[in-house]
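Can you keep this structure in mind? I'll have questions shortly.
Not every chain is included here, but those present sit where they belong.
Chain nomenclature is as follows: A, B and C, assigned in order of appearance, with residue numbering initiated at 1 for each chain independently.
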Amino acid sequence: MYFHVRMDVAIPPELDPRQRDELVAREKKYSQELQRAGKWPHIWRIVGEYANFSVFDVESTDELHTLLSGLPLFPHMKIHVTPLATHPSDIAAH
Amino acid sequence: MYFHVRMDVAIPPELDPRQRDELVAREKKYSQELQRAGKWPHIWRIVGEYANFSVFDVESTDELHTLLSGLPLFPHMKIHVTPLATHPSDIAAH
Amino acid sequence: MYFHVRMDVAIPPELDPRQRDELVAREKKYSQELQRAGKWPHIWRIVGEYANFSVFDVESTDELHTLLSGLPLFPHMKIHVTPLATHPSDIAAH
């Protein structure tokens, strides 16, 4: 079951640069584990912004909230989720 | 090169139902041809709305505008395009 | 799995009053069948507006879109869906 997610990141500028780098590295690792597990099939950078459009594939809304609130950058993100359904014209789904 | 596209459809209610059905059928055919050609790799229905989130894969912005303005439902759509770049965490791209 | 739904209704004023009444009656019957089936556990009128806040309980986003797009008033509605998860403070869920 797919969900469309927009994430906008705003790390406070006063954060210690080393902490920041460590946070961003953990975020990348976390994201790639979920991608490998098939939970996060798509992630694209929005050009010119510290933001991404992603698609998640989960069993339930509870699972999705657990995955999103576990993001290392979660406290510094604005997240907006839109539920997706199969499109009747989608050749991959038929 | 990827572009994120949101399309909201509003077919005028006064349109003749047969014309409407014919228009929707042509839209589906057009969409599936572009999907098979690899130009329109993703399309999802937004739950509860006559709208979709799509991803296009094109060579140029001119090509993208040609594809979008050629949609049979184009005169009845509100379209918003967002350019996408490769995300540094994307395992598929690295 | 719960979803929060806001529905705003705008029946075209030029619709024949008998058709309008028949449409509204079908909407009510459809809604009550889904309520009895446990799919639509909550529906509230928003005071002063021809609109409601509802909660749906479904197995998947595809099921939700099927239920919503099957509403007799669907062509005259603006619908916005928000996915819900269990709240950690909810005594009913723990």
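Here is the rule we use: a residue touches a chain if its C-beta (ideal position, glycine included) is under 8 Å from a C-beta of that chain, and two chains touch if they have at least 3 such contacts.
Everything numeric here is computed off the predicted structure, so don't read it as measured data.
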Number of identical chains forming the whole complex, with 3 shown: 10
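As a convention for this text, only the chains that are shown with their structure count from here on.
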Geometric centre distance via CA averages, subunit B-subunit A, whole Å: 23
Overlap residues in subunit C, where contacts from two or more other chains coincide: 3, 61, 64-65, 81
Of subunit A, residues touching subunit C in the complex: 1-3, 60-62, 64-66, 81-86
List of subunit A residues in touch with subunit B within their complex: 2, 4, 27-28, 31-32, 35-36, 42-47, 52-53, 55, 82-92
Residues of subunit C that touch subunit B when the two form their complex: 3, 5, 12, 61, 64-65, 68-69, 75, 79-81
